[in-house]
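Heads up, one of the protein chains got dropped from this complex, but the rest are sitting where they should.
The chains carry the letters A, B and C, assigned in the order they are written, with residues numbered from 1 in each.
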Amino acid sequence: MNLKDVKNLARERMKGYCRVCKECNGVACAGEVPGMGGCGSGESFKRNYESLRNIKLVLKTIHDAKDPDTSVEIFKTKIDLPLITAPVTGSSINMGGYLTEQEYSDAAVMGSIKAGTIAMTGDSANPDFYIAGLNSIKKANGKGIAIIKPRENSKIIENIKKAEESGALAVGIDIDGAGLITMALNGQPVGPKTLEELKELTSSTNLPFIIKGIMCVEDAVLAVEAGASAIVVSNHGGRVLNNCLAPSDVLEDIAKEVKGKVTILADGNVREGADILKYIALGADAVLCARPIIWGAYGGYDDGVKLIIDNFKNELKQAMILTGCKDIKSIDKNKIVNLNKGIFNI
Amino acid sequence: MNLKDVKNLARERMKGYCRVCKECNGVACAGEVPGMGGCGSGESFKRNYESLRNIKLVLKTIHDAKDPDTSVEIFKTKIDLPLITAPVTGSSINMGGYLTEQEYSDAAVMGSIKAGTIAMTGDSANPDFYIAGLNSIKKANGKGIAIIKPRENSKIIENIKKAEESGALAVGIDIDGAGLITMALNGQPVGPKTLEELKELTSSTNLPFIIKGIMCVEDAVLAVEAGASAIVVSNHGGRVLNNCLAPSDVLEDIAKEVKGKVTILADGNVREGADILKYIALGADAVLCARPIIWGAYGGYDDGVKLIIDNFKNELKQAMILTGCKDIKSIDKNKIVNLNKGIFNI
Amino acid sequence: MNLKDVKNLARERMKGYCRVCKECNGVACAGEVPGMGGCGSGESFKRNYESLRNIKLVLKTIHDAKDPDTSVEIFKTKIDLPLITAPVTGSSINMGGYLTEQEYSDAAVMGSIKAGTIAMTGDSANPDFYIAGLNSIKKANGKGIAIIKPRENSKIIENIKKAEESGALAVGIDIDGAGLITMALNGQPVGPKTLEELKELTSSTNLPFIIKGIMCVEDAVLAVEAGASAIVVSNHGGRVLNNCLAPSDVLEDIAKEVKGKVTILADGNVREGADILKYIALGADAVLCARPIIWGAYGGYDDGVKLIIDNFKNELKQAMILTGCKDIKSIDKNKIVNLNKGIFNI
Partner (left out) sequence: MNLKDVKNLARERMKGYCRVCKECNGVACAGEVPGMGGCGSGESFKRNYESLRNIKLVLKTIHDAKDPDTSVEIFKTKIDLPLITAPVTGSSINMGGYLTEQEYSDAAVMGSIKAGTIAMTGDSANPDFYIAGLNSIKKANGKGIAIIKPRENSKIIENIKKAEESGALAVGIDIDGAGLITMALNGQPVGPKTLEELKELTSSTNLPFIIKGIMCVEDAVLAVEAGASAIVVSNHGGRVLNNCLAPSDVLEDIAKEVKGKVTILADGNVREGADILKYIALGADAVLCARPIIWGAYGGYDDGVKLIIDNFKNELKQAMILTGCKDIKSIDKNKIVNLNKGIFNI
């Protein structure tokens, strides 16, 4: 089984839910929510692609970073590369249903561990899906992170307790799910949170608490004040609000403000190793990855996921060699040029 | 009847006059005047689309705007959302004629009221069309606004009187119709107006007077001086002058100058709730909407129009939740980033 | 015979030499020299299109310019609109040969006069073509301008004398033809000129002398010093040097330097009335037009040319009404926004 096989199988098994395009740019699947696309005219997904593509690497060949170390420590856990599997649910509704929800979450969690990293599991209008994720984390002896939809606080706290029981490394909410149509359609209200509500959540557990869906400096500062251990700069893959900015448009300003005070994760169109390097250079501590992991799971279960992540690791290493970064903390702004900003000096 | 049905029916009934494209961007219908397109090579319509698309929303999730109020008061009338149906005529010449002129204007006026807002009715080379609009306003007990082409002042004043008789809330002229080819072809001259001529019009009635077709600061200032109650920043959907700027290119500068002195309406490519939010953030008090209303009317008469507007309301509410706006007056420049300007700070 | 018929006939008669595309943007015909395209990869033609399209008009509706005067005086001759037919030769080699060279130049010269303006005639590797142009000018009692290729000075002066004999209003050289492949292939060397050589040319005649093919400030200043009466800002329709700037990229800077000292003509992708307004706003006194005139001639001889020019006149008038310009000298920088420059204030 190689990468090409996995992608071909995934394409076949996803029956058009995802076309596994040559360029995963949000064009073919625009509007497919449920499904794999961006919502509305798909402009947020497309901007995620476009903005990240406009960030260019500075090739560098004279240095001694011949065998870079790609590992990082996140939530006191060493992982082999700064990439964590993103929380994804809805195998039937979004991906075509070739895998059951449990099969999908097992593949994501186990494949990630096999590849030397960890996965987040998700929540959904169907509460069974959250349980499926916890089941996978339990099987992995707690090596996983449970992400809960921004439901009423009492419901979230209930779910946090279940995550603690499963031994999860960390918990959190994907507050960017506040506008998810599928949740509302199923009578399970979600919404934004106030600072006070967030404080109640972070103080309800001893686990590191993650707030996913931060897209402006003001919210990043509030997340820190609320006691979050980590934020995820994410617009939910362009699936909740059409026409918004990309994570790579806002990450640099956010990092300028909160770097060091909170773990910064970035999520959006990570499709190759160089994308990880770009997000780290913009200020992230690690990235999340969703769609390629789905291809891995659909194309080859946990081994498919491992293959996908191993490939990211190789590509990242190669990109680090060719930009002169001997380890992740050596990756800084000098390694990239942001053409989105229009002006550049090398 | 749902939105998809309405659009499909509209596409069928409009027989190619409008293709109801996935992206309504002015490409397929370029040059189709009469018809639904922009004039000439369609560049003004295309720029309207492009400029608005380049204005991005700032996703915000930590706040207490959980149930935003979308209502506003315009011309002392409370409407459920800051969207007014634009004046449109020519059901046969522009839309294919499945609806009679009277059916179209009834659908627009009644559907708008059913959805909690109001419609403007229009004027045309065929003077019967203006009467059709007034008929609809009468049926609605005056809940509507009559917009008159920029004919000779005496002719306009005559039409204003008729509008007063129909009980209309307000009247106005779409001065951007000054170059309409279809009017000239029918021997009904239209043209620009001097300040003095505008003063004569505004002082001829006690109704609020609207000047539609303001695209530069200088004209906005003159409109205020002429005694207008409202201006509409509009290039007539790109149908009168090829190659001109988009409303979203000029709105911010205009609002800087006249906001508060006059009601500012914006008109151009409003296709989803987020577009309303963008125009409000740039300085508008409300927007006009034309082509989607036509789809509603052609796809389902007044109920189709209501469905279209209700959908805008839901989308706007969702966009307000995800940008943290508890009411319309909370929507300001911090909610958007204008990529047309090339530089941005979040 | 209407505009559509003329274009359709032209398309048919040009047998693919020109496709008379919906958008005349240099894409379909890239590399077709001989033919109607830009040379090489066609980038200069494409840039001409793109740069001009990025210049936008400021719609203005409150003013008294209800019946603008489009006329100007050029070379002491009043013309009905600031558009002169560009010098074009090679009916067989470039256009497919449906018209003989003499038929083409007659149509261009006579059609222009019928429409209230004048034409330039051209020169070519085949010296008969220059004579054909002079024949047309003679038939028109001298109402035309003879443009000569940048041959050796002695040869040019010989041709100037012939033009004088034909009674031409003015003469000149299209110095941008310095790199024409077709000339070199036929053993008729052309080339750039020094200041001294230009002085010899301007002082050899009492007629106004035009230098066509000025694309930088330095050359514009030299042209004035050489005694030219007029310059044409032109890159020869993108047909001599691939990858160069567009006339609309350089015109403003050139006008800043030499406006008033010399008549400034602009040449490049004039396809509708608004394009004339744009070039005037950037600093031109009038424009040249080539490809549409060819369509007119091929589609309807002199009457086709007249139809094309009359249409330009109507469109220009309309554009002047909608931008508030009562005459050509009222057209200034405030009427346009140049998006090529990236920043704008209305």
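The rule is simple: a contact is a pair of C-beta atoms (placed from the backbone, for glycine too) under 8 Å apart; a residue touches a chain by one contact, two chains touch by 3 or more.
Only a predicted model underlies this, so the values are computations on that prediction, with no experimental measurement involved.
Although one chain is omitted from the display, it touches the following shown chains in the full assembly: A, C.
Checked against the full complex, the one of C:Asn242, C:Asn269 or C:Gln318 touching the unshown chain is C:Asn242. Set against the missing chain, the residues C:Ile175, C:Ala290 or C:Val337 yield one that touches it, C:Ile175.
If you put the hidden chain back, the residue from C:Gly122, C:Gly213 or C:Gly296 that touches it is C:Gly213.
Mapped onto chain C, the interface with the missing chain covers residues 30-31, 40-41, 43, 47, 150, 175-176, 178-179, 191-195, 198, 211, 213-219, 222-223, 226, 235, 240-245, 249-250, 253-254, 341-342. Of the residues in chain A, those that touch the hidden partner chain are 22-23, 53, 55-66, 271-272, 274, 278, 318-319, 321-324, 337, 342-346.
The rule we apply is simple: only the chains that are shown with their structure count from here on.
Taken pairwise by the contact criterion, the protein chains link up end to end in a single open path, with no chain closing the loop. With centres set at the average Cα position, the gap from chain A to chain C is 57 Å. Chain A and chain B have Cα centroids separated by 40 Å.
Among the residues of chain C, those in touch with two or more other chains are 342.
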